[in-house]
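Yeah, one chain of the complex is gone here, protein chain that is, but the others are all in their spots.
Here is subunit A:
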């Protein structure tokens, strides 16, 4: 087991090294920030001074190693635009995104898996058909449109929930969170629902097909033949047997939503990281872009590692390295 973890950590480090090069070169290719950062009427001296100060006069490979050296000491550089350390800039925005995404992905998983298990267990029941229709809807309707409809319905027409912003926040561990307050939760509800619909649809389908397949196996027949009750079979056998794909999708969705919740954050004016990355791209704020993309890569690598560990925790065959 320890060997497994070490092997995965080495892989993760390799992936991060490759990603950092790709990101750095890619962002370098996007455009020259000098034209945006320095006023057009600046003199040649001021211009060159600024270029030197930002380190843009160095060859790319030296810029890269300077950057990597900084990162290893926890310094991702300073934003060209805000003139603030990039890390604190991102850290200031991250909690809003994290709480929104965690709530939506968790709700999507819990509700989606429950509905999917039911739909797979009783595939011909009217309720199961209704659930499947709902999941098709969740798949096919675009997120931005659902967001607008949610605002129109619940915020404008009914007036039950606020249309945007984070609402009242509480300071925990030096970070502002919305979820502990009632007002905050009311603000989270609509954007979280908006983000959750597509994921819930996916979880429903995943759980349903898994359950349908497993209910036909000899494992379940044998359990029934031993007189084990249906509730116990679902809880002890089926949920465990369908867990692997669900954990995978949970991890992927968590990562991609954390990194790219832009559309929903924009519609609900949610002050998360999505807005930050869009601004940094339009303003060619290179340090923010690079740091954001690398942190995103780190996030995915970490999530994948956790998913692999979760596999090993569930499946003894993975633990013993005998993947069959």
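What we mean here is this: contacts are C-beta pairs under 8 Å (C-beta built on N, C-alpha and C of every residue); 3 or more make two chains touch, one makes a residue touch a chain; residues count from 1.
By definition in this document, contacts and distances are computed from a predicted model.
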Inset, instruction - Could you tell me which of "Cytochrome c domain-containing protein", "Putative DNA modification/repair radical SAM protein", "Peptide/nickel transport system ATP-binding protein" or "PadR family transcriptional regulator" is the UniProt name of the chain missing from the displayed complex? - result: "Peptide/nickel transport system ATP-binding protein"
Inset, instruction - Consider the whole complex, including the chain that is not shown, and state which of A:187, A:208 or A:237 touches that chain. - result: A:237
Legend entry - Positions on subunit A contacted by the hidden chain, ascending: 217-219, 221-229, 232, 236-237, 240-241, 314-317, 320, 322, 324
